[in-house]
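All protein chains but one are shown at their positions in the complex.
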Amino acid sequence: MTQPPGTPGWPGRRIGPERLTIGWHQAVRPASLREHHDVYGPLPAAGQQSPQDLLDAIAAARLTGRGGAGFPTATKMRAVAGRRGPAVVVANGVESEPASQKDEALLARAPHLVLDGALLAARAVGASIVHLCLDRTRDRQAHAVLRAISEREQAGLDEVVMLAHGLPHRYVASEETALIRWLNGGEARPTTVPPRPFEQGVGRRPTLVDNVETLAHVALIARYGPDWFGQAGHPDTPGTMLITVSGAVGHPGVYEIEAGTLVGDVLAMCDGNSEDDAVLVGGYFGTWHTARDLAHLPLSAPGLRGAGASPGAGVIFVLPPRRCGLAETARILAFLASQSAQQCGPCRFGLPAVTDDFARLAQGRPDRDVLDRLGRRLGAITGRGACRHPDGAVRMAASALAAFASDARAHAAGRPCRGAQRRGSQADHLQIPAPAASTAPWAEDEWR
Amino acid sequence: MTPVALGAASTGASALWYATRAFGVVALILLTGTVILGIAGSARFAMPGLPRVVMAGLHRNLSLLVLALVALHVLTTVADGYAPIGLASAVVPFDSAYRGLWLGLGTVAFDMLLAVALTSLLRDRLSYRAWRRVHWLAYGCWPVALWHSLGTGTDSKLPWLLAVEALCVASVVGAVWWRLSLAAPGPARAAAIAVSVLVPLATGIFVYVGPLQPHWAERAGTPATLLHPTTRPGPAGERDRPGPGDDRPGRDVTARLTLRPGGSK
Partner (left out) sequence: MAVRQRLRWDPAACTGHGLCADLLPERIELDEWGYPVINGDVPPGLARHARRAVRACPALALQLERADEDHGGRAGHRGHHG
């Protein structure tokens, strides 16, 4: 029997306690309701813990969102709870970031943690329904979640309705406003049109959108209290978090670490390579750095802010030393360009254009103006879309130009980069997908 | 023959009849221009001396001019009491006893034009999607107006008028094909190409089997009283209308001024 998706990391060296990941290495299937209660104990009954108590506990624990933005969870919940009328909870398990697997791992092994958290969130904000949003190409995950929901129904556990949904497999689909638009019957594309989700979201009701890992932490805070939560992690960033480490490390996978662990310690835990390696921190919208520059910084939002980085959803990719960072960036940009919602010109045409420039740079086609042109274009794209998709792509691309500056100069002059030198000056044979650049500025997919 | 009757025959009825046909033809030509400007706008077309704002303004103003001309076309037709066309026929289609179908098409085209114009004038209060959906009626309005002209007009056999209308068709079809060449391939584009080929083809066939054939006036639904004038003195019968548009080509134009009791023959 194959392992469930989202391989847990090597258990040999741990950093911090096992909280969400108890039993993950032995698991071959999701934990049943009974197994879940054996490990974590029962959920507090609705009568035992008032919504106000729960909100206070989450606030005292200083839990922040684990979906990438790191927004204080209690603040978000209070904003929704404070609105009139019944609310809605949306559990975001779409995880469209290709470099992230933590949510998949969590749902494949401990779905009841997520569902407990969703139920608690519904109690806290006064919601009568929970929408669990998943990627519709992940059949096994859908089955696991549906089985878990039906187990709970048979046990009469939840006083709210829980519905699971399969959303399109697109990068922008996991964005908050895209989820809500889809649940309201529209396309899974982000929108700027007010009102904001906490005011009017699904069905015009105040809506709370939380990442599934965030909800899993809520499930444990409700059981064990905020003080327990703060026993792991660091003063600035309490608790544990799930991270996904991939690339040139000895033991890639999903790990649970104490929030605020030093990046160097994380890489050592995974048997990382060397401090000269380039790392992409924060996923495809993250930033490139040299491992050495980050080694002594905590893997947290406040910790990395000074270096111009952010952990995002806890995603680290280590570039193999023989690969060209510019080629990898070009590939990522090609993916991001293809995943644009195509609603706004600067993103729809600008991203393929900079992808093309990066591809030229990566393939060593000497072009005197390419660096200037890239600089101009990146400046012209950022901030000019309806959502943060182009901004994220530009930020990643700009960080690549900085981190791989010497390689960029070498390529622009027709000389091999460091990666090529390590390979013995052989060309990077991996294909860079052709960018979908459109020439006419108004070209449309639909008639008129 | 009294001077009054002569005057009525020479200036009253026929002047309005000329006027209504003139307004109609000019409106059709300007409508063609409007549609072409609209197509150019959707393709973001601009020339060095003709920026987008100018073309957009021209499109808008020309359409208002078309509205005014069509209004005059309608009013002169109603005022010209010769054919039994009431004011209601201006907005209620297929209501008229005179060539009900073909006149009705004109009404339909006018209704569509009104809808497009009104929604455009009230754009601020409408959603963009609603405005756009109504604006698509313009693509229907133009051929319907053309068919109205071919079917109702009594000049449909005039070579120069046929040439003008053929030119209108060619320019709109050409603009549509140019626009389609810039769109991405797909079912929508294929459907549009099919329509843009079938419509002119069907129109050409219709012209050949319809207005160009004898007895079209009867087949189009001209009331019998106009086809066969009675013995009462009165305005000249439909057959006495000038021009080769009727089925008696070569009729001496001076017969128009002659009012004979007991029929013209």
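As written, the chains take the letters A and B, and residue 1 is the first residue of each chain.
What we mean here is this: a contact is a pair of C-beta atoms (placed from the backbone, for glycine too) under 8 Å apart; a residue touches a chain by one contact, two chains touch by 3 or more.
Here the structure is a predicted model, which means the values were calculated and not measured.
The chain omitted from view is touched by exactly one of A:Asn211, A:Thr329, A:Thr355 or A:Ser399, namely A:Asn211. Taking the complete complex into account, A:Phe349 is the one of A:Trp24, A:Trp182, A:Phe229 or A:Phe349 that touches the chain left out. Shown as candidates are A:Arg136, A:Arg322 or A:Arg384; the residue that touches the absent chain is A:Arg384.
Among A:Gln101, A:Ser174 or A:Ser399, only A:Ser174 touches the chain that is left out of the view.
One chain is missing from the display, and on subunit A it is touched by residues 65-71, 90, 92, 94-97, 100, 103, 174-179, 190-192, 194, 196, 209-211, 283, 285, 312-313, 343-347, 349-350, 353, 377, 380, 384-389, 392, 441-442. Along subunit B, the points of touch with the absent chain fall at residues 41, 44, 46, 51-53, 56, 123-124, 128.
Everything below uses one rule, namely that only the chains that are shown with their structure count from here on.
Put simply, the C-alpha centre of subunit A and that of subunit B have 62 angstrom between them.
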